[in-house]
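Only one protein chain is missing; all other protein chains are in place.
And now, chain A:
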């Protein structure tokens, strides 16, 4: 929508590269407002997000069922490119979405599962129960969230799963330094 007019691009050439500077086409979208300006777009957006929260439980159930369906296919057909991809994608979506939907422990369990899928040298050699426990944990966290004492239990559960998964991955990747480094590297997402 930025109605840009032809501008000038400045190109500075060096031995190995060019530095290209162009006039900022979005500059006109910046409005100078007084400090007393009361408009709060972030607050407005947070309110709108809260307005959606009535749908989060249903969305989360859909995501958890998709994960269980992907796992059922793995149990039926074994791991191949397609089943691995679908299980990873379902877990990865929960990892990214669940905290926004109010299920941070489900996100943590899904992240742990993603790490197993991404870093296990041979998925067929991963204990089936380790994967099943992650799927069951996500389902349990989603289904039982309304109970008062489940938040603490969910947190402990996902933390323990992550500990067991990390122990398995660290051992399985002891001769694969690039994976070991990725497994042990801290997440860039700030902790809760």
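As a convention for this text, a residue touches a chain if its C-beta (ideal position, glycine included) is under 8 Å from a C-beta of that chain, and two chains touch if they have at least 3 such contacts; residues count from 1.
Methods note: contacts and distances are computed from a predicted model.
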item	value
Omitted chain, identified by the protein name its UniProt record gives, among "Acetyl-CoA acetyltransferase", "Response regulator receiver domain-containing protein", "Carbohydrate ABC transporter ATP-binding protein (CUT1 family)" or "Phosphoribosylformylglycinamidine synthase subunit PurQ"	"Response regulator receiver domain-containing protein"
Listed residues A:52, A:72 or A:132, member touching the removed chain	A:52
Missing-partner contacts on chain A, residue numbers	1-35, 37, 39, 41-42, 44-49, 51-52, 59, 62-63, 89, 92-93, 95-101, 104, 107, 111, 114, 182, 185-189
